[in-house]
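This structure is in structure tokens; I'll ask about it shortly.
With one protein chain withheld, the remaining protein chains of the complex are depicted in position.
Entry: chain A
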Amino acid sequence: MDPDTKKCKESKPHSSNSNGSKCSHLKFPDEALEKVLSFIDSHKDRNTVSLVCKEWYNAERWTRSNLFIGNCYSVSPEIVSRRFPRIKSVRIKGKPRFSDFNMLPRDWGANVHAWLVMFAEVYPFLEELRLKRMTVNDESLELLAKSFTGFKALSLLSCDGFTDDGLKFVATHCRNLTELDIQDSVAVDVGGDWLTCFPENFSSLEILNFASLNSEVNFESLEKLVNRCKNTLRVLKVNESITLDQLQRLLVHAPNLVELGTGSFMQELTPRQYEDVGSAFSNCGKLRVLSGLWDATDLHFSVLYGACARLTFLNFSEAVLQSGELAKLLAHCPNLRRLWVIDTVQDKGLEAVGSSCPLLEELRVFPLDPYDLDHQHGVTEQGLLAVSLGCPKLHYLLYFCRRMTNAAVIAAVKNCPNFTHFRLCIMNPGQPDHLTKSPMDAAFAAVVKTCPKLRRLSVSGLLTDKTFESIGEYAKNLETLSVAFAGSSDKAMVCVLRGCPKLRKLEIRDCPFGNAALLSGVEKYEMMRSLWMSACDVTMKGCRMLAREMPRLNVEVIEDEGSDDGAKAGKVYVYRTVAGPRRDAPPFVLTL
């Protein structure tokens, strides 16, 4: 469909709509309304605009150029193409989040191909495609590369299904490519040669991220590519196969980088070579974000010092550091806003965070060995307290630990009342307060009471229904809640469903919630994106009842233990949809 086709062919101007309508803005020419609406970017605002009246609905749909689909199964390609004729940029999310943790069988779905077939037909001027947790096969990448001449940006976050053959199509055919980002995607590698496929005169790249690719890449091609794109390249994230001296050569060609993901630091260099690397870092005056850093230790840190003072985001989540090493580096990074580390830095390392990074807004602490019960290692409640004392602006926390106390959490949120994201993972399921041995209810009650802006919460530890009563009572802005091994009865889930008006995503595993809890949300689920319940006490009967009551929900049971009413529903995924039951559901997914 030619986007320039004036829409007056399709819908008559307001004169036909004006009959009997009370709206005074009818005199407003469509073109003017469209011009005004074209300034609105947020899809939420646009959704609201489209509800005002038919005229606004039409004006909005003609002017929407960015499409956001939060659940690929909530709508179909046909419905989308009928409604929005002029889309330039698409963002789609596929699998439920628990698929990141191997809780979804392979071949569950969320394959992008059907969408691409539709896009190729209806949106030939498509420029951007951003996918999260979707399966993308090589044939889809080929279709993409060959269908959209003006294509610019491809971002595959946590996707799978493609090989480097697929990437070769993109590199070869997308002449106007500005972005290629495959962060956290799993690509089965046949080789790393796709980099050689960029044409000789190709020079428009702004973002290149292949940090999670497992194979070696052709360094000469990479170097030439970076050199050709030196004026435009602002984000470069290479994978572990790139060595320090190779990195130095790349940096020399790309002094305008804003974000850099390094390769491995494990290399014996001469002092002169270290100096060169250090100069290269110093010369990157715009560098703000640093990641990668595999095998970096304090022996290497001096090369980074030239850039540290300007850094706002330091991602050490691939570097195994001890507390002293982290402290040494952080002393040079007073402007950090975001920091990701592995828990080998321990509480002492987090004390250094508290004292060196007063502007910190986000902290993520990942476990080195999630399955190790050895209590000697990792971070504890002390680390959390130390960070909260030193970083009053902290609003995003992801914290994996083996020990926590109510008192520390209560104090932490008192120090940092602006939390928007509070994700605490006490790794031993159902573990109580380390000091008092009581449940962790008081901790999470404090979080929801003290932090009115809270949008995302993950709870853990020994929790009774009291936690969920508090959540229902206080967490009025909560949008996403993750619950595992918690609660005592259905009441907990009921409180949350009844009490949190903005709840959009609820994921629950291994909790004693049954059919009564599930059905209490019957009126709520259509206002949410999705519900996940696994290893709970819900049975097939409860799922069937829900499906019967709410035809616009898909109630999917994965891996049921039998289909009679009394059988437990092992994994249940419930989501609102206007597209009806999935047409591509594999045999192990039962839509009720």
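Criterion: a residue touches a chain if its C-beta (ideal position, glycine included) is under 8 Å from a C-beta of that chain, and two chains touch if they have at least 3 such contacts; residues count from 1.
What we mean here is this: contacts and distances are computed from a predicted model.
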Candidate names "Vacuolar protein sorting-associated protein 33B", "Small ribosomal subunit protein uS7m", "Auxin-responsive protein" or "Septin"; UniProt protein name, chain not shown: "Auxin-responsive protein"
Omitted-chain contact residue, chosen from A:Pro429, A:Pro501, A:Gly562 or A:Gly580: A:Pro429
Candidates A:Glu78, A:Asp107 or A:Asp369 - the one touching the absent chain: A:Asp369
Contact residue for the chain not shown (choose from A:Asp164, A:Asp193, A:Glu259 or A:Glu318): A:Glu318
Of A:Ser212, A:Asn477 or A:Thr577, the residue in touch with the unshown chain: A:Ser212
On chain A, residues whose C-beta touches the chain left out of the figure: 98, 100-103, 184, 186, 212, 318, 320, 342, 344, 366-377, 400, 403, 425, 427-432, 434, 437, 462, 482, 484-486, 509-512, 535, 568
